[in-house]
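With one protein chain held back, the other chains of the complex are shown just where they sit.
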Amino acid sequence: MIIDFISKVFIVLALIFMFFGVYGIFRFRDFYSRVLISSKVETVGFLTIMAGIMLKTGFGYSTLKILFICLMVIVTNPLSTHAVARSALKSGYKISEENNDD
Amino acid sequence: MGFLDAVLIVVSIYAAVVLIRVVIGPTIWDRLLGFNMISSKIIMSIVILSVVTDRSFLLDIALVYSFLGFIGTVLIARFVETRGEI
Amino acid sequence: MIEKIFLILMVVLALITLNTVKLRRAVIYLGIFSLVSSFVYLLYGAPDVAIAEAVIGSALSTVLYLVALKKYQVFTIYYTNANYNEIHDGYIIKGRAQILRDVERFFLKREMEPQIIYTTDDCDYVLSAKNFDLLIHQDYDKVKMYGCIEDYHVDAMQDYVAKNPYENLTVEFVRYEAGDQIDA
Partner (left out) sequence: MKRTFNYVVMIFVFTAMWIILNEKAGPMQIISGIGFSVLSIFFVNYYLLDDDYIDSYFLNPVSLLKYLFYLVFQIYKSGISAIFKISKGESAVKIIKYDSCLNKELAVCLLANAITLTPGTVTIDKTKNQLSILCFQDDEVFSSGSGGKSCSDFEKILRGI
């Protein structure tokens, strides 16, 4: 009972994290800020939601599988973000951030 | 409708909102960023779906996804960087 | 409920993919489309079809489309502005310099893929350091275009601008020798 409640708290917390990640890619007016913030808050949300689901299902083979998925995402997610940021920087894309007196 | 069903709907609404950035994003790199985010949200919803319907073999598909979305993003990013030579 | 959201997403993505002019954008939209569609297959209880769709649609067809796009020539255009505070996100989305829109339409008509890169770097720095096909430098209503002297696409562009001149813009072409850029 108490474990069920804790897992619900975890999942709601993850949804709040992910909301900030989605809000961040509309809030910032500069590509490099977006790539810094948004897709990483994503990782925090992912880990939290997986922790909540692992608590909910209890210990078993599926828990270990979800742990394996988490490990995979920890390895591959930074690589894709790095590829996108490096590709933009090497091509020379650079804009100034939007002024407030627009 | 249980708690996890509601979570699934919220995650899919997030994916739909990220799609707006993919469509209006001024450059191609914004679109790639959105692609990355949507693919991680799809992985999330597959895991939740496997818990909701109690079918644990769906987790294998999530595992395959976490490899493939990454390969697509890296290939397109390298393609754009080197002007057409992968 | 959940099926409805993803089905609507699929329809929207398919329409966007059909309507876009630039091919590399279409590849990205198709990747998202195949991700969403294989999740829909999962929802209707077909995990074997879903795994095939994930492998083929997301990885294999992306590679195939990119290899096909290699044949399609990419034309790199750098855009710099003298008062560089003007180049920001909102400007790129709505404003867009008129000259850029015309250049883009011109190259799309000649079946080439224009890739426009906005930068706030100095014009001279881009000239010396970057590898480009066409550099557009705008100073209010004076526009300078730098292009290689052997590039016949830039010749065609010059003819096009000479035929339909602008009323409020003065366009000037600067051509350089090919050897100057390579060692930089």
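When the chains are written out, they are named A, B and C in that same order, and each has its own residue count from 1.
Everything that follows uses one rule, which is that contacts are C-beta pairs under 8 Å (C-beta built on N, C-alpha and C of every residue); 3 or more make two chains touch, one makes a residue touch a chain.
Please read these numbers as outputs of a predicted model, since none were measured by experiment.
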item: Interface with the undisplayed chain - residues on chain A; value: 17, 20, 23-24, 27-30, 32-33, 35-37, 40-41, 43-44, 47, 61-62, 64-65, 68, 74-75, 77-79, 81-82, 85-86, 89, 97
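In this section, only the chains that are shown with their structure count from here on.
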item: Chain centre separation in whole Å, for chain C relative to chain B (CA means); value: 23
item: Centre-to-centre distance between chain B and chain A (centres being mean Cα positions), rounded to whole Å; value: 11
item: Chain C residues counted as touching two or more neighbouring chains; value: 89, 92, 118
item: Residues within chain B bordering two or more other chains; value: 27, 32, 34, 60, 69, 80
item: In the complex with chain C, residue positions of chain B that touch it; value: 5, 8-9, 12-13, 15-16, 19, 22-24, 26-28, 31-32, 34-35, 38-39, 42, 45-46, 49, 55, 57-58, 60-61, 64-65, 68-69, 71-72, 75-76, 79-80, 83-86
item: Complex interface listing, chain A residues touching chain B; value: 8, 11, 15, 18-19, 21-22, 25-26, 31, 34-35, 38-39, 42, 46, 49-50, 53, 56-57, 61-62, 65-66, 68-69, 72-73, 76-77, 79-81, 83-84, 86-88, 90-91, 93
item: Of all residues in chain C, those that touch chain A in their complex; value: 78, 84-85, 87-90, 92, 117-121, 126, 130
